[in-house]
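Below is one structure. I have some questions about it.
The other protein chains are all here in position, but one chain of the complex has been omitted.
A, B and C are the chain letters, set down in written order, and residue numbers restart from 1 in every chain.
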Amino acid sequence: MEVLLFGSIAEKAGASILRVEAGSMEQLRTELLMRIPELKEMRYAIAVDKQVVHADRELKGTEEIAVLPPFAGG
Amino acid sequence: MEVLLFGSIAEKAGASILRVEAGSMEQLRTELLMRIPELKEMRYAIAVDKQVVHADRELKGTEEIAVLPPFAGG
Amino acid sequence: MSNTGSHKTREIFVEGPIGPAFIAESIAKHSTRTDIGGHEIFLGQVRADATDIGSIGAIEYTAYRDMANEQMIVIREEAFARWPITCLHVYHSLGTIQAGELCFFVFASAPHRREARESVAFVTDEVKKRLPIFGKEILSEGGHQWKRNS
Partner (left out) sequence: MSNTGSHKTREIFVEGPIGPAFIAESIAKHSTRTDIGGHEIFLGQVRADATDIGSIGAIEYTAYRDMANEQMIVIREEAFARWPITCLHVYHSLGTIQAGELCFFVFASAPHRREARESVAFVTDEVKKRLPIFGKEILSEGGHQWKRNS
């Protein structure tokens, strides 16, 4: 699945899109920490189909995933 | 002394300035009611030198007096 | 009465409606103040209310101008004492303002939005309460009645 990265997270990853294989939110989080170790020290949220998701849940692989650093609008 | 009239009160009086003789607020009020009988049914305030005054007090005759209907700014 | 730039006596009245271009100019003037983080603006617009005796087509504003400008100084001082605002501008129309036109413009700027927001709310309310401004509501069908703030 494609994972969209934004702001400081895209900067750390050196990319704005990652390809990741993950069947659940848990797996996705683990995978992301391996690919972007700096995430451990960062605050971020994960959006699934444009909704922030905190709990674990299955992922089909067709979802739109995004990793979001703290919001800073306004 | 000259008394400035505004809005609905100027309309009732048919004038925007009245000449009135009064040595106190009490006398001024009595005089105004004689000159503009409709005041009895109206809400209004009297300003002395641009400050609304409710209590009785002496008037020297050099003050700037104004009779003010309800405020309607904005 | 203080003598600082922010608190000095100003004429708040303008003849006729307040135009959007005037508002844009006021906003643009603040781009050099890079300590400002938020602007809050209130605009009063004449409403074509239906009343018992007809619908309002326009309001003809008059004021006890000297007293209103003096009262405005007091309200300004209160606002600057209560909130760390950078600027405060207030304008009110005199003369005939048609329904749909703007008659009142309150504009505060501050480092942070809360101060700008709260001071505009305060100033808007106090101007309506404390400034001797009078409004003759001109009915579209002819005749008039006198506006009063509740």
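In this text, contacts are C-beta pairs under 8 Å (C-beta built on N, C-alpha and C of every residue); 3 or more make two chains touch, one makes a residue touch a chain.
Since we're looking at a predicted model, the values are computed, not measured.
K.L.:
Going by the stated contact criterion, tell me the shown chains that border the hidden chain.
P.N.:
Taken over the complete structure, the missing chain's partners among displayed chains are A, C.
K.L.:
For the chain left off this view, which of C:10, C:30, C:65 or C:130 is in contact with it?
P.N.:
If we include the chain that is not displayed, C:30 is the one touching it.
K.L.:
Where does chain C touch the missing chain, residue by residue?
P.N.:
So the residues of chain C touching the unseen chain are 20-21, 23-25, 27-28, 30-48, 99-102, 109, 111, 113, 116-117, 120-121, 124.
K.L.:
For chain A, which residues reach the chain that was dropped from this view?
P.N.:
Missing-chain contacts on chain A: residues 4, 6-8, 47, 50, 66, 68-74.
Everything below uses one rule, namely that only the chains that are shown with their structure count from here on.
K.L.:
From the C-alpha centre of chain A to that of chain B, how far is it in Å?
P.N.:
Averaging C-alpha atoms per chain gives centres 72 Å apart.
K.L.:
I'd like the Å distance between the centres of chain A and chain C, where a centre is the mean of that chain's Cα atoms.
P.N.:
48
K.L.:
Which chain C residues touch at least two other chains?
P.N.:
none
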